[in-house]
Every structure is written in C-alpha cells, then in structure tokens.
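Take this structure first; my questions come after.
Every protein chain except one is present and positioned as in the full complex.
Naming follows writing order (A, B and C), and every chain is counted from residue 1.
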C-alpha cells in the first residue's frame, strides 16, 4: 500500500498494522523534518505532490519490493503540505519472515520513492527565505546558458 | 541503551523516544515470535538470559554502533520469559541524520545481539515437546563421540 | 493544431509563473513542445534533469502528442 496524505503520520498506529503471525521481523523507517540541511538551519518544510502519478508510481514500488524480497507486506505513507521540525514526512513499514529481507525491502522502498515518485520539497529558512530542494541542478543549467 | 526486560515490549512507546530535532531518519526493528520455524509449527517461546553478562555485552554493541555509524542514538530491548505468537521479543531503534547510517546501525545491532549476547530460546511445539534453539550443534558433537 | 494543457509543479511553477496553461501547438512530440515553450526562457534551457508525464503517466520525450493531452514537465523529485 502506498498513500499520500495531508494528515499527520501516526507511526505507532501504522506500525501496529504491520504484524501477522507468520512475520518474524518488522522493519520501519521514519523520515522526519530535520532542523538543518546542508549547513543551513531549517525552520519548516513544505511538500507538494503530483498526486495521481505519485500514487501510481508508489504502488509500483511496493509491488516491486514484494517481488524482489521475501516479505509478507510493505507499506509507505508520504505526507504533503506544510510540516514542522520533527514531523514525520514519510513512513515505510515492512514485515517479513526473516530480518534481512525486511531491512532490504524497507531501504529499497525509501530509496525508490525518493528517486521515482513526483514529490517536491521546499525548505523555509530564517529571514523568510525558501528554496525548492534540488532546484539548483536546474538553475546551474540555466546559468551555463550564458 | 540496552535493556533486558520481563515485561511486554511496547514498540510504539519506545519509538516515540527515538526522536530528536536533528534526526532525519528513524529505523526500527521488531523481532516477533513466529508461528513456525524450520518447517515446524511453533506454539510459544521461552527466552532466558545470563542477565549480567547480557547487559554488559549489549551495552558494548550499542556503543560500537554509535562509533561505527553516523547516528545520534541507538537503543535495544530484549524480552525474556514466556512469549506467545506475535509478541515482540526484541526491539531495536536507531535515529540518525541520514537514512543509510540508520539502516546500517539498526541491522548491525540486531546481528551482533543475536551472535554475542548470552540469551537462549526454547521453542514449544504441539504435543508438549520443546527444543532449545541451536542446541543441535551440541548434540551433533555428542553423537560424533561414538 | 493540437490543444494541449501543460501542468507545472514546484520550482517549474515558480519559474513559469503559472500552475497550468492550455495552448494550441503544432509540436509533434513532448520534446518539440518543450523546445517551443523554452524559447521565452521561462523554462530551464536543458531538460536533462526533467521528467515528462502525459495523461498522468511517465513518458519518453519522443512520445507524440494528441489534441487534449495533459502534459507535465517535472523538476527533480525530492520526496522523503
């Protein structure tokens, strides 16, 4: 299951759903809003998604994880909207018979979601400045123009 | 922090303690009692520890994880006594600035705890039979005697 | 002429100054459409860091366009 939500992510509640009696291992990942990034102090974040495509691509990733690794279930929820320091932006949970598959699948899901799902992040800094993360690759290209 | 407990492990509560505002990633592992092992249907489990030594060795592993990987905090709790299917036997939580270190440290802790901490597990099966896990290596040795 | 709606997200929306626009074009492919739109400098000069979606599916830049298509040029993802 892959989901985009505008509501706070309740990691504890999500974790409670991951269990089945044939599952020996549950691995979870929480990505939280940090108070700094690349040396800059961050006040808050805003996430935006191309929702229809994000949900399709996310579901594909979950399906891939289930095929590649010996797991029982994988689940990922990504929050969008304005988030404060410490808020959970993304949660991934995997349950499996054995631990190594659970670790591998969980890391696979988070890696793939970060690189393939159309979600964007804007950081807000002191002094009312803000910045779309990874936008620099675009402006670098623009400046090369001259 | 490494702890041995006779009480049920509340993964949700433990997870809630893992956060700090400089932490971008929290990875947790729950090892739960499965209803089967190596083809046999398991009814329940019993864990026993050499507690004094277990707590020392566990603390060493947590310290090593903090030195080897760029993490903020690692924590492990192992339950002992009689456990039912689905009960959490071990919980590991790691928080870090970045996800890869959190995954690595979490898997390191569980691997090391399994191989180095003096804890033993007895499985109970249908028909009132039971078996100390990994005892077979000892009996194999005993039978080689003849 | 084809009627195409183009959606912009995140940094591209800021750069373009709008979230979507609809226009008539003779562009055969998404690639030609991008080049046409890029001329006013309100899109990056280089599309190597962008991805493309047509009707809510990822597509290759060479995909031909049909009237009514919804096109989105997507800046680098930064979820998680």
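Some points to look at:
In this section, contacts are C-beta pairs under 8 Å (C-beta built on N, C-alpha and C of every residue); 3 or more make two chains touch, one makes a residue touch a chain.
Please read these numbers as outputs of a predicted model, since none were measured by experiment.
Considering the entire complex, the omitted chain makes contact with B.
One of B:9, B:42, B:75 or B:89 touches the chain omitted from the figure, and that residue is B:89.
In the complete complex, the hidden chain is touched by one of B:1, B:70 or B:138, namely B:138. In the full complex, chain B touches the omitted chain through residues 31, 47-50, 52-54, 56-57, 78, 89-90, 110, 113-122, 132-135, 137-139, 141-142, 144-145.
Here is the rule we go by: only the chains that are shown with their structure count from here on.
Listed by label, the chains that touch chain B and also chain C are A.
Among the other chains, B has the CA centre that is most remote from the centre of chain C. The distance from the centre of chain B to the centre of chain C, with each centre set as the mean of the Cα atoms, comes to 51 Å. With centres defined as mean CA coordinates, chain C is found 25 Å away from chain A.
Shared contact sites, meaning residues of chain A that touch two or more other chains, fall at 31, 110.
Of all residues in chain C, those touching 2 or more other chains are 80, listed in ascending order.
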